[in-house]
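Would you mind keeping the following structure in view while I ask a few things?
One protein chain is absent from this view; the other protein chains keep their places.
In this document, chain identifiers A, B and C correspond to the written order of the chains, with residue numbering beginning at 1 in each.
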């Protein structure tokens, strides 16, 4: 599992001088996009297969503030998979300190209807199950 | 308890034509700011008292998509209060349909140190407790 | 010509405590959307007619800083119209002070091809010409 790095931009910091909390939700998306790409199920593949993947829920615990120029290292890990849904966990660090922990849940739609993952993407299910168990 | 309205802007919608999920975190902040103002503990009061209020955690369940021009009605309600922390819940509707439910937890800092709410803002504690019980 | 109001949100302010300069470009879009609506050429009408209107250029002069809670009053005025393009000017005020002046140029596309405004929307051309001359 590789690490995704987001270096905090000036425009992502707020009046308190720290990264605005809403931006971590975007950093999770960036890291997830990179992770899906790495797994062979990136955006091009999804588009080719006519599949979109809405976010069903998101949660985030802010442990430490970060600021402009900080390099946030994000590790994404699949933590749950069911017939229709996948959940990922995110651990974000600056140096050794954990700055944020997050979680998202996703479904997959084709022509507006839920996709049974085992049928469409059996390899994806297998890979994620290994990641969850490993 | 009044209702805060956010009308979705063009630049808040994504490639799928719907409000990007990260923006709901910002809508919660907008509604919370308005609610705190209404309670008499708005930004000017906080600044005057030298208090800042970081977000400790956030969660959000996306029930239905919204899009450009939609008027999202947001009701904020205090749901938990302890010595140092307050939690709010958010219900967002377009017309009668609930589109999103969220929750945030906050602490309060003065000179970088946690504020005991009962000592600094006893009236705030009383008002929120009534809201929670009511 | 009515005035569009954008109240600055917390998340729109930066480390210097002022509205980040990129956000004014978004405020212009908000004001333009409202103005087009008012003129009878709002988003629904455009979508119905199969027309999209990309921004070709934008410019912005920052006169004074604004900050959280400021109510920015924006007046949009058409200033130039040609066969294929329209330009708008924006004056933004907080109270009596001009805080920002901007300008945008737009074309109009149908099925990816430039729309000759006089043919598709003659009334729109007439209204804008009156505004420019008036």
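Definition applied: contacts are C-beta pairs under 8 Å (C-beta built on N, C-alpha and C of every residue); 3 or more make two chains touch, one makes a residue touch a chain.
All values reported here derive from a predicted model rather than from experimental measurement.
In the whole complex the chain that is left out makes contact with A, B, C. Only one residue in the set C:56, C:83 or C:116 touches the chain that does not appear here, and it is C:56. If you put the hidden chain back, the residue from B:22, B:59, B:87 or B:104 that touches it is B:22. The set of subunit A residues touching the chain not shown comprises 9-11, 26, 29-30, 33, 43-44, 68-69. Contact between subunit B and the absent chain runs through residues 10-11, 13-15, 17, 20, 22, 68. One chain is missing from the display, and on subunit C it is touched by residues 16, 21-23, 25-26, 29, 52, 54-62, 65.
Here is the rule we go by: only the chains that are shown with their structure count from here on.
Chain contacts in this assembly form a complete graph, since each chain touches every other chain. Inter-chain spacing, taken between the CA centroids of subunit A and subunit B, is 24 Å. With touch defined as above, residues shared between interfaces to two or more other chains in subunit A number as follows: 22.
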